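What follows is one structure encoded as structure tokens, with my remarks underneath.
Note that one protein chain is taken out, while the other chains of the complex remain in position.
To keep things simple, chains are lettered A, B and C as they appear, and every chain counts its residues starting from 1.
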Amino acid sequence: MNPALHGRSYASASAVPQFNWEDPLGSRNLLTEEELAVSETAERYCQEQLLPRVLQAYRDEHYDPKILREMGELGLLGATINGYGCAGVSTVAGALITRAVERVDSGYRSSMSVQSSLVMGAIHDFGSAEQKEKYLPEMAQGKIIGAFGLTEPNHGSDPGSMEAIAREHPHKNGYYLLKGSKTWITNSPIADVLVVWAKLQATGKIRGFLVDRKTCPPGTLETPAIKNKTGLRASITGMIHLEDCPVPQENMLPEVEGLKGPFTCLNSARYGIALGVMGALEDCVARARAYALERRQFKGNPLAKYQLVQKKLADAATDAAYGTLAAIQVGRLKDQGKATPEMISMVKRQNCDRALHNARVLQEIFGGNAVSDEYGVGRHVANLYVTQTYEGQSDIHTLILGRAITGIQAFV
Amino acid sequence: MNPALHGRSYASASAVPQFNWEDPLGSRNLLTEEELAVSETAERYCQEQLLPRVLQAYRDEHYDPKILREMGELGLLGATINGYGCAGVSTVAGALITRAVERVDSGYRSSMSVQSSLVMGAIHDFGSAEQKEKYLPEMAQGKIIGAFGLTEPNHGSDPGSMEAIAREHPHKNGYYLLKGSKTWITNSPIADVLVVWAKLQATGKIRGFLVDRKTCPPGTLETPAIKNKTGLRASITGMIHLEDCPVPQENMLPEVEGLKGPFTCLNSARYGIALGVMGALEDCVARARAYALERRQFKGNPLAKYQLVQKKLADAATDAAYGTLAAIQVGRLKDQGKATPEMISMVKRQNCDRALHNARVLQEIFGGNAVSDEYGVGRHVANLYVTQTYEGQSDIHTLILGRAITGIQAFV
Amino acid sequence: MNPALHGRSYASASAVPQFNWEDPLGSRNLLTEEELAVSETAERYCQEQLLPRVLQAYRDEHYDPKILREMGELGLLGATINGYGCAGVSTVAGALITRAVERVDSGYRSSMSVQSSLVMGAIHDFGSAEQKEKYLPEMAQGKIIGAFGLTEPNHGSDPGSMEAIAREHPHKNGYYLLKGSKTWITNSPIADVLVVWAKLQATGKIRGFLVDRKTCPPGTLETPAIKNKTGLRASITGMIHLEDCPVPQENMLPEVEGLKGPFTCLNSARYGIALGVMGALEDCVARARAYALERRQFKGNPLAKYQLVQKKLADAATDAAYGTLAAIQVGRLKDQGKATPEMISMVKRQNCDRALHNARVLQEIFGGNAVSDEYGVGRHVANLYVTQTYEGQSDIHTLILGRAITGIQAFV
Partner (left out) sequence: MNPALHGRSYASASAVPQFNWEDPLGSRNLLTEEELAVSETAERYCQEQLLPRVLQAYRDEHYDPKILREMGELGLLGATINGYGCAGVSTVAGALITRAVERVDSGYRSSMSVQSSLVMGAIHDFGSAEQKEKYLPEMAQGKIIGAFGLTEPNHGSDPGSMEAIAREHPHKNGYYLLKGSKTWITNSPIADVLVVWAKLQATGKIRGFLVDRKTCPPGTLETPAIKNKTGLRASITGMIHLEDCPVPQENMLPEVEGLKGPFTCLNSARYGIALGVMGALEDCVARARAYALERRQFKGNPLAKYQLVQKKLADAATDAAYGTLAAIQVGRLKDQGKATPEMISMVKRQNCDRALHNARVLQEIFGGNAVSDEYGVGRHVANLYVTQTYEGQSDIHTLILGRAITGIQAFV
């Protein structure tokens, strides 16, 4: 009989196991030594190096590009890629990194996801050998910063209708001219290389292009920042305006055509979000718990003594534990070649929705004090709203799942 | 490097994996061959033998004790116990059986849970060698039916305040006299042996007694059925009235004292419920999906085409998938001696709550037709309400979790 | 200055007003003397005459037609109609009657709504002088029982697609032959006169017909009861099968054509439901409050002392108070000719949804005891599900409101 299956003999276990509110369903038990080590490295960096900066950065809407360098030094960028100086860790390990970063701030995680999953991922999965050699090693070190240009102003949830276009250069052989606008592009104002998806005029098919900022003639590439954001203020977001920007043919991603390209990258990034947002939620639980234990009202009782407060904590801890297990499961299936995009839609949607919902409920524990940004919970709430809307707003994933369940599409 | 961790190479998987709405997050992948076989045996029996009877049984509030015999023949009773003619399968395998049964009806599952987890479990964990030999083999075959008497009329959620008492027989040496009432006792009207928890007068400590019906003098044991139930009507529920019922000393469970006894058994049963209710929820998803695909309204569109319907299905399928993974995880930890009662509180509470909530939402898809009992969904809704209230009403588990998270108890 | 508007002088009010949990926002204050008197008459009858019968009737799926006679004697049927022996009270007064009845049971209210709003309303609004004289006085006394045949088996939410047809009798002049099936028809098995909506073959337009049972040749009208319902078991529900049933021309409702006919009647009935279900909800609040005050757990504290219990009561009482005010407001507007169908969709949907939701939450206070049908709360829960689905399932009203708000219809 399988040694894992020794039936009703657990009572003889010598040490009594303890409930751990930070990992209520023992998800650590599912991780390998390597994954635990990766997670610990990332958590330590984030708590020691990122956490102290985030309050001011968020206030100022400032993102320090040095952060990507620091992450690169620790091997946290493009970590699931084999070779090119990348760590080559498991999908779950990669997501544990996003969780550690998002425990501090979803904006920092967004910036890293773009670098790792969207840009390095696109180049790794669909790039030529030359493209990989040229970009991946320096991106892994955070020396080259990437951005991913898919979303357009008028087609947020429907990239298939994109208007950006690449036409053959009228007189410069081997060149395309790119024209179009992209918006809500994380990292775009500071990016060195931008993966831009555009329709090839000749075929009408969507293709990916590596737009290398330093080679763009003046006026052909503009990447203005979007300011006064209501969330993700610790990351930098902008637009991409391409005005007949010449891009050499060898900068087109050769291995993919159509929406499959961006969707594969998004899938990867979405997966990272699914575990990432659990970090933000867990941080809200930890902050709310600490506050509830310390804050006293009515005869000196800590808030933690009130049933209405305990329910908020119990509900949130449950959703965090469930979401973590689901994300780990999908990561394992991904590495076994058994994950489907719908699975990722499911965990992305559910984990973002539950993280946001519970963060808001936990915020109530702080009462009026949550209005002070120093408690951090308001920042998570504002950030998590954004995670719910990007890389597939929840309603879109609902309809993706509905289609997968019923076989009928209802996008109308 | 760990072979499970091959990083970003999944793209090379040859066959494209398919989303399976009946197991959206691939939980089958976590099961052993043996577990899959156990599950299949149980599912086949339930769909072929139980499903055809349940509609009429529920209408009539009738439970056929033959069912336990049938289950016994297939090895489904006390399945996690090693020896005594039991199957000795893993905790997860045991729960897969409950899921299969509850896919048909929570009442059938309740009856089986009492037999397997509460009564056989109590005897196995805390009984003497003689008690085990005497009862377990025949119980495993369903030839002896058990009931578990803990809950009292005035102390539903607070068994520590029980009033049932066992005092030494005034003139019959080696005998106790049991006195007290228990209520909402599944199987009690048909039980051959009843595990009754009572306070030993001499010590004030709670002890378990095996009350063997055939040895009870007339008038000392009454087990009237409770009729006109609003749920679980396919199982039989009753009271236990003990009026100075003489029980020999050797029928006292020797190995446990205090609430630890009943709580250990409840823990086991609760665990089974956590995966069990996922079966009922999955059946609701399947029924609602089939109805939505077949029923047409407005220009001949199937209901499944409506966004509001797809959302109900997507939400329910997500909760079923998440709850399944969480229950499997806790089962694995249980077999490794790493599960805590709070973990079981968490999955019992969350899975019952979500099963009930989603079953109700799915019921809306049937509109007025759900009023016909032939659609089955109303029966699941009514049953799932009960699962939410027994073996720890959800609010009680909330406070158990709240205490585990904060270290402060808020029951008062 | 308007005397009602005396500004900040309230502090001088002599008597201190008291909060009344049975009418938290003082809706009584909005009622006229006459309305209060009507309400009191209805409430007394319902509590004294209906309440004692409902438990057994619900168990047995039995409806006693004598109830309509009793209501008739008190002037509770067709009460908003002027003349024909009807009371001619305000729309709000009529709804206070439905509230009183539904405080006991939604099934009793359904039976009365069909009689008053759907059948008497149809005849009053669209009938000929002869039809009114012939039916209304006896219906007002409950001596003639009515049913309303609109819903068909395949077109629950989409009556415009109905298949029932009325064609001219091939050889009997001045007669139509009605053919078709209706389902989920309250009162149909006991009805003397059935308003049946069918498409006139000649025009394709929907018309209403008064099918008088005693004049139907054998085999042309069948009204089998639907049994084993999961809710509304204290009312009787059935089908209507018309097999070339001859109906004289003078039994066609002359004053309306198209869906406007049934929809006007439904509007009236829906309005009654909106205030009616508040009665069921208020009864759940009262029952849960009483139980919570009496039931003690943990150190002898009443359940009412627990925050989680108080929240359930507070939420429910709030929704009951809000829903009552909204329904009164729409009733007032109705009498002023200012109500629109969308307003009725809004209060029907919201009040049914909130009544059902809160009834379910209040049921949790009873824990496992709610499984006993004697507590009544489970019956309200089961009934309220049905109110949510009939006369416009909530999702349909959602889309009606969505269309009214956006100008765009989204039914397909």
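Convention: contacts are C-beta pairs under 8 Å (C-beta built on N, C-alpha and C of every residue); 3 or more make two chains touch, one makes a residue touch a chain.
Small disclaimer: the values here were computed from a predicted structure and weren't measured.
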Worksheet item: Of the residues listed, C:S90, C:T230 or C:Q297, which one is in contact with the missing chain?
Response: C:S90
Worksheet entry | Chain not shown: contacting residue from C:Q350, C:S372 or C:Q388 | C:Q350
Worksheet entry | Residues belonging to subunit A that touch the chain removed from view | 59, 151, 154-158, 161, 184, 226, 228-232, 237, 296-299, 301, 305-306, 308-309, 360, 363-364, 367-374, 378-379, 381-382, 385-386, 388-390, 393-395, 398-399, 411-412
Item to complete: For the chain that got dropped from the picture, name the residues of subunit B it touches.
Response: 306-308, 311
Worksheet item: In the full complex, which residues of subunit C touch the absent chain?
Response: 1-2, 4-15, 17-19, 21, 24-27, 29-30, 32, 34-35, 80-82, 88-93, 121, 124-125, 264, 268, 289, 292-293, 302, 304-307, 309-311, 313-315, 317-318, 321-323, 325-326, 329-330, 332-340, 342-343, 346-347, 349-350, 398-399, 401-408, 410
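As a working rule, only the chains that are shown with their structure count from here on.
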Practice prompt. Superimpose the Cα trace of subunit A on the Cα trace of subunit B, which carries the same sequence, then give the rotation angle to the nearest 5°.
Written response: 180
Worksheet item: At what distance in angstrom does the C-alpha mean of subunit B lie from that of subunit A?
Response: 39
Worksheet item: Multi-chain contacts in subunit C: which residues touch at least two other chains?
Response: 306, 308
